[in-house]
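Pasting a structure here, questions to come.
For this depiction, one protein chain was excluded, whereas all remaining protein chains were kept in their positions.
Lettered A and B in written order, each chain numbered from 1.
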Amino acid sequence: MTPLLQTHALSLTRPGGDQVLQDITLQMAAGERVGLIGPNGAGKTTLMLCMTGVIRPSAGYVQMEGATLAPGGFHPGMGFVFQQAEDQLFSPTVAEDVAFGARNIGLTGAALDRAVAAALDRVGIAALAERPVHHLSGGEKRLACLAGVLVMEPRLLLLDEPSAALDLRNRRRLIELLHQMDQALLIASHDLELILELCPRVILIDAGRIVADGPARAILGDAGLMGQHGQEVPHSLTHQGHISHIHQRAI
Amino acid sequence: MHIPDGILPLGLTLGGWVAAGGLTAISLNRIAAQPDPRAALPRASMMTAAFFAASLIHIPIPPTSVHLMLSGLMGAMLGWYAVPAILIGLAFQAVMFGHGGLTTLGVNGVILGLPALAAFALTRGFGHVGHPIARMLASFATGAGAVLLAVGLFAAFLLAGLPAHLDAGAERTAIMALVIAHLPLALAEGMIVAAVLTFLRRTSPDMIIAR
Partner (left out) sequence: MRADPITDSRLRIVAVMVLAFTFSALHGAIALALMVALTLTLIWLSAIPPARLLRALRLPGLVVAGLVIMLPFTSGDTILATLGPLTLRAEGLAAASGIALRFLSIFALIITFLSPLPLPHLINALRGLRLPALLIDMALLTLRHMTDIRHDLSRMQTAMRLRGGQARWFGQLRQTGWILASLLLRSHARSERVYHAMILRGHGAPGAALPEAPAIPRADKIALTAIFALAAGLLAVEHLL
């Protein structure tokens, strides 16, 4: 079966000669959830923007459902949610912002209104439709961004640090929401607990290369590998050690 | 809309500096008279940076593309701060990219500064008009009018500055062509400024300074 997304030896070299991405080859199946982890500056955001075609790779190419994507084109099958909500929201009201993408895939009139209402409903902010986006809270802005992308009915969602700057309740709400989605998800995050909860598979990148690609528990639980690339094993995987540590202190 | 160095005679360039200096002095005076002039400083600076970035947005108008001028919007949003903001922007452009000029900094400051102040006056006069269509038209005029006024000043300075013994007819034709070539920009900028001001009136009316 054709995978949903394939990248073939994607590389990106900056004009100065810096290798930002080197030889990135990966596949994702429909509905698969993958966590993308790595230290700051590893190239996570750049890799995802390269997949969307916004950044033109120096070498390699991307295929979605078997078709090669032209860099610079508009590919509504792939949705990208920015780390900073302000980068994405630009309209006076939430409903207008969500309608933007829907209009760009050709929806008009009643179909447009229905799609917008459905997307807002899906992320649970139907009540905020007419609110000015700049007056929303951080959590609400994140949901508005998500609705603005979901309205285009993508088969793959790329999320850049989706839980950054969210409080616990909003983070939980986001995780539940992502859990219910049937889209494939590629989540770049430093929130390893979120990744562990949502993604059975993890890709670890460092200095623009894929260092590891495999089951989340195996990679996130490998203290040696994680430490080598500036990461820590998430607490929930070191639960045993954690408890005994506290226990010792108590005595 | 920048006159480069080397074209205008000394009298005009010096006069331009004096005029721009006068406009700046008036503006700084008015700013100093505000309740807490320093409080508005970070805001004005940040907006200057935003306008500087935005003026690099290219609007394709076949067969070429132009960049936004935005002095009308600056006047509407920054009020008296628009004059220093414009001079700072021009100075940066001259030193960073070699756009505009050094001897003509004053003249260029007047070309953009007067339309900004006119837009400021227009916004103050019509900003509280109730009828939405009237307000929309005033916003459009803020953008389009400022462009036209700037083009007019630009053409006037060029005409005044060219050597007298030259064939004035041909020069005049060329400058008229220049003005006509800017009509689409005036239209585009009018519509963009109307969109910006309508947006801000809906979401954060306090952003439009005009006081």
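We adopt the following convention: contacts are C-beta pairs under 8 Å (C-beta built on N, C-alpha and C of every residue); 3 or more make two chains touch, one makes a residue touch a chain.
The shown structure was predicted, so the numbers you read here are calculated from the model rather than taken from an experiment.
**Q** Out of A:T52, A:S189 or A:Q231, which residue would touch the omitted chain in the full complex?
**A** A:T52
**Q** In the complete complex, which positions of chain B touch the hidden chain?
**A** 4-10, 13-14, 24, 28, 31-32, 37-39, 41-50, 52-54, 56-62, 73, 77, 81, 84-85, 87-89, 91-92, 94-99, 101-103, 162-163, 165-167, 170-171, 174, 188, 191-196, 199-200, 203-204, 207
**Q** Even though one chain is hidden, which residues of chain A still touch it in the full complex?
**A** 49, 52, 54, 74, 76, 79-80, 82, 84, 86-92, 100-101, 104-105, 134, 148-149, 152
One rule holds in what follows: only the chains that are shown with their structure count from here on.
**Q** If we count contacts the way the header does, which residues on chain B are in touch with chain A in the complex?
**A** On the chain B side, the touching residues are 199, 202-204.
**Q** How about chain A: which of its residues touch chain B in the complex?
**A** So the residues of chain A in touch with chain B come to 92, 132-135.
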